[in-house]
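Quick one: the structure is below, questions incoming.
Entry: subunit A
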Amino acid sequence: MSLAPLDAATLYGLMGAILVGLGLYGVVLLGGFLRRLLAFNLLGGGVFILFGVVARRGAGAGFGGDPVPQALVITGIVVAFCATALAITLIERLTEEDGDDPSGGGS
Partner candidate 1 sequence: MSVLLGLFSTVAIIAGIVFFVAGTVGLLRFPDALTRLHALTKADNLGLGLIVLGLLPYAGSVGAALKLVVIWALVQFAGATVAQMIGALAVREHPTSAGRQRR
Partner candidate 2 sequence: MMGLVLDGGIALLTIGIAAWTIRAGDDFAAVVGFVAYGLVLTLAWTRLGAYDVALTEAAIGGGATGVILMRAGARVKPAPAARASRRARIIVGALSAAVAAGLSAIVLLPPQPAPSLALEVREHLASTGLGNPIGGVLMAYRAADTFLETVVVLLALFGVWSLGRDAHWGGRPGPALRPAEGGALPLFARVLVPAGIVIGIYIVWVGADAPGGKFQGATLLAAMAILAGMAGLVQAPATAGRRLRWLLAAGPIVFVGIGLAGIPLAGAFLAYPPGFEKPLILVIEVALTVSLAAMLALIVAGPTERAP
């Protein structure tokens, strides 16, 4: 094992690692459902970028990147969108039920 060269993949890999850390912190600690949902999406973005870094490093056979992780990310982004939409709908419904009660709040 040797240290990775300083290239785009490494830079974005470190970025992904930090994004995951930030997102994790937010998902666990933030109050309010909307904020947690945003943190979940930040975290997801970081995870996807890590896949992208793996893909970039696996470039070969004439491809600019390993196509498999890229395909996985595309599936993942669509699933994450669906999850977000479902959660948002729940949040909006809850706000509606709450009437003038402040939204979300709970953990």
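What we mean here is this: contacts are C-beta pairs under 8 Å (C-beta built on N, C-alpha and C of every residue); 3 or more make two chains touch, one makes a residue touch a chain; residues count from 1.
Criterion applied: all candidates are chains of the complex that A comes from, given by their letters.
Predicted model, so just to flag it, every value in this text is computed and none were measured.
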{"item": "Given options 1 or 2, the chain of this complex that touches subunit A", "value": "2"}
{"item": "Residues of subunit A that touch candidate 2 when the two form their complex", "value": "1-4, 6-26, 28-32, 34-35, 38-39, 41-42, 45-46, 48-50, 52-68, 70-75, 77-79, 81-86, 88-93, 95, 102-105, 107"}
